[in-house]
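One structure is given below, represented as structure tokens, and several questions about it will come after.
All protein chains but one are shown in place.
Chain naming follows the written order as A, B and C, and within any one chain the residues start at number 1.
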Amino acid sequence: MITPASVASTIRVRLFASYAERLGGELIEVPAEGIRTVADLLERLRALPNGAVVGPATLVAVNLRHSPPGTAVRAGDEVAVMPPLAGG
Amino acid sequence: MITPASVASTIRVRLFASYAERLGGELIEVPAEGIRTVADLLERLRALPNGAVVGPATLVAVNLRHSPPGTAVRAGDEVAVMPPLAGG
Amino acid sequence: MSFLTRLPIQLDGLIAEVAGPDRGGIASFLGTVRDHHQGRAVRGLEYTAYEPMAEETCREILLEAAARWPVQVTLRHRLGELAIGDVAVAVVAAGGHRDEAFAACRYVIEELKGRVPVWKRETFVDGTVEWVNASQQAIGSGQSAMGETLE
Partner (left out) sequence: MSFLTRLPIQLDGLIAEVAGPDRGGIASFLGTVRDHHQGRAVRGLEYTAYEPMAEETCREILLEAAARWPVQVTLRHRLGELAIGDVAVAVVAAGGHRDEAFAACRYVIEELKGRVPVWKRETFVDGTVEWVNASQQAIGSGQSAMGETLE
């Protein structure tokens, strides 16, 4: 059984490029309380030191899929918060 | 001076692919008399043995330029009579 | 099959992957590192990716292209440090005719640029280092920096 106080209370967020540099690393943990959607998570990240880097063009993937702001986020999901893409 | 009876009385015609095979080689000489245009030359070639190979899609180049039927042809010109292209 | 690589991209190898005796038209695209970006002289750059999602998205894009046109198609995206002129991305599409080869090749490079999570950090000749697109986003307020944004 998963213990709510240990695993389920934290969302692990992968960060990339400028976001990883400014927000404290490639993998951060965010308390899950009060976060139900992608929009909630972004609001929380923007409240961090240097959170202004998370601009309006930010992309979020939940479990490897691009996910709009209304997408549900649960502890245990693989959540990635990404600056605008620049491949190719 | 060019002697009319030797050089100027003959049109040298380059032939390619199926035309060269059917009309007697890659370079043939055609008496210039009566030939003033590309159309005249084609008519003369079609009267040769196997001349039926010179079909409606034949291309003619005079001095390396694609040339429509009304184009003037003179002895001394480089004239090429070509089947439909099949490059690439 | 891995579409991301830290080794130099070899176009001949990609062509061999998709070529075949019934596919007479092969269209390719190479994206190489340019020596300038928005008017500034570039010394080199580094690509980084969200690797599992990038691999999965590349696979999806190639499946989409193969479903839409009768082609064999592949791609590679380089990661790590690149110098001017290095190949950053390659797409090759082979079909029976050139129309479908060109169309599929174009589709894949456009989708790749819009959907595959890869980022680029440029080192300029003046010594500064910048993540591409990061500054655009910081400048605007409420304005999208690119067409593929979600909010």
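In this section, a residue touches a chain if its C-beta (ideal position, glycine included) is under 8 Å from a C-beta of that chain, and two chains touch if they have at least 3 such contacts.
A quick note: this is a predicted structure, and the numbers were derived from the prediction, not measured.
Considering the intact complex, the chain excluded from display touches B, C. Annotation for chain B: contacts to the undisplayed chain at residues 14, 16-18, 21, 39, 42, 52-53, 55-61, 64, 66-69, 80, 82-88. Touching the omitted chain from chain C are residues 11-12, 15, 19, 21-36, 84-85, 96, 98, 101-102, 105-106, 109.
Heads up, the rule we're going with is that only the chains that are shown with their structure count from here on.
Computed from the mean C-alpha positions, the centre of chain A lies at a distance of 76 Å from the centre of chain B. Distance between chain A and chain C, defined via averaged C-alpha coordinates, is recorded as 25 Å. Across the assembly, chain C contributes no residue that touches 2 or more other chains. Annotation for chain B: no residues touch 2 or more other chains.
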